[in-house]
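Pasting a structure below so you can have a look.
As you look at this complex, bear in mind that one protein chain is not there, while each of the others sits in place.
Chains: A and B, in written order; residue numbering restarts at 1 for each.
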Amino acid sequence: MTQIPEIDQASVVMLGSFNPAIFHPAWFKCYKLIRDEEADSAEIRLTSPQFADFSTKWFHLQVLTERFYILTNDSFHFEPLRDLVLSIFSLLEHTPVKAIGLNRTMHFKMSSIEKWHSFGHFIAPKEIWKDKMKNPGLLSLVMQDKRDDPPGSVNVRIGPSEQIQPGIFFEVNNHYDLKDNNDIKNLLKIIKDLWDGNIVFAREMAENLLEREY
Amino acid sequence: MSRYTTPPSLDELEISIFGPGIGECISIHLGNNEWIIVDSCISRHSNEPIALEYLKALGIDPVSSVKLFVVTHWHDDHIRGAARILNTCCDAKFAYSDALKCEEFFKFARSYSEQILMENSGVDEFNLIFKELLRSQKPVRSEPERASADRRLLYLSKDDNRPFNVEVFSLSPSDAAKRIALQEISQLIPEIKTTKRRAISRTPNYFSVALWITIENWHILLAGC
Partner (left out) sequence: MQKLQTQYDRSIPFNETLGLEKEQKDLFVITGEPTEDPHSNRTYLPDTLESTGDNGKTPNKVVSLRSPSLSLQHKFKVLQKWEGTIIEILNEECRAYIREFGSQNSIEEVTFSIEEIPEADRYLVVPGAIFYWSIGYDDHIDGQRNRISSIRLRRLPVWTEKELKKAEEEAKTLFKLFNSE
């Protein structure tokens, strides 16, 4: 049976060269990238040439001079998040970007504490640690798979959830390296063509493990 | 598709209708292992144009066998995969509606091209068709035929060792239909600072091509819709 995650978050992280001063809700409103009401009611924590940070009801944006983060916890808004990133960078077409991560993080509730322990033991058997540790426990496991085309990697992090108890989180980072910092078309193509598949892949990755016997 | 492995015999007429899929498609055997294809849709199994999948299943080489390929509409929903048929059937005559040969249609189609931000603009396939036609220009491929009222698109003579005389005529669009079609195309051309959207065809019949096919004493009417 397909389990629905208790918390389901999608995010986009970019490395490059950004101008945080642009990222004010007023700019988003001006270009109709979000609803006027969303821009007007945005919670602005900081906007400056070095740093921008604001939230609306459904996304949080944070921009530094070398990093761009945007995320949503609202699975109703995964595609609008993708559209928003596409729109931002089709407007800011001269932004140099050297890498992008299309990410999904899911927190699943386990049916019991025993199941939670069993899962932890299943992905990280404790026996080999018990020679030197009294009571070893899994905090975080990271697996990486390199990718040639497009170049990059898939990084999957699993661990106990701090927000759902007893729960497990799966964080799937699809990392893409961009050979040409100034090839915004390639960047947009990656987001447009690969977003849906990555969202599904992250889910399948989690299900592949959760649906096994443990 | 695996059921259909026996091709029609050389003096046998066959009409095959495919769909619904993403669009619809008709293939017609004119005798003598010569075929025409009308419109296109994509096979859910192979993701290939269904007409090509069908011909290959029969063991027929589409490159040499397809004599005419007609596209009766502009919208993706009716012609998905058409560019691939053009690419494969490089010796076939190609015909499309004369209503689409105006500069306005080219402007409309190109406005919706390079839609980095969305799939299925509505004119994706026609933009691929343009690309394919440019790629395979003279001397490789002859000029596309203008399909309009009372125009013969294809004639195959019995004198050339064929079992039948074959004629394919387009019956539409008429001049009046072309005028209305032109009005719709002009309205479809986007204005500056309007939000990008898909192209929707509101009056497809004014563009569409109806075909009349005569094979000896048999007559086939394919009405565009």
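Heads up, the rule we're going with is that a contact is a pair of C-beta atoms (placed from the backbone, for glycine too) under 8 Å apart; a residue touches a chain by one contact, two chains touch by 3 or more.
This one's a predicted model, so the numbers in the text were calculated from it and none came from an experiment.
Enquirer: In the full complex, which of B:143, B:175 or B:216 touches the chain missing from this view?
Expert: Spelled out, the listed residue whose C-beta touches the missing chain is B:143.
Enquirer: With the missing chain put back, which residues of chain A would touch it? List them for me.
Expert: 4, 6-9, 11, 13-15, 24, 31-38, 44-51, 53, 55, 59-62, 64-67, 69-77, 79-80, 83-84, 86-87, 90-91, 99-101, 103, 105, 155, 157, 163, 171, 173, 175-176, 196, 200
Enquirer: Which chain B residues touch the hidden chain?
Expert: Missing-chain contacts on chain B: residues 20, 44, 101-104, 106-107, 109-111, 113, 117-118, 122, 130, 133-134, 137, 143-144, 190-200, 202.
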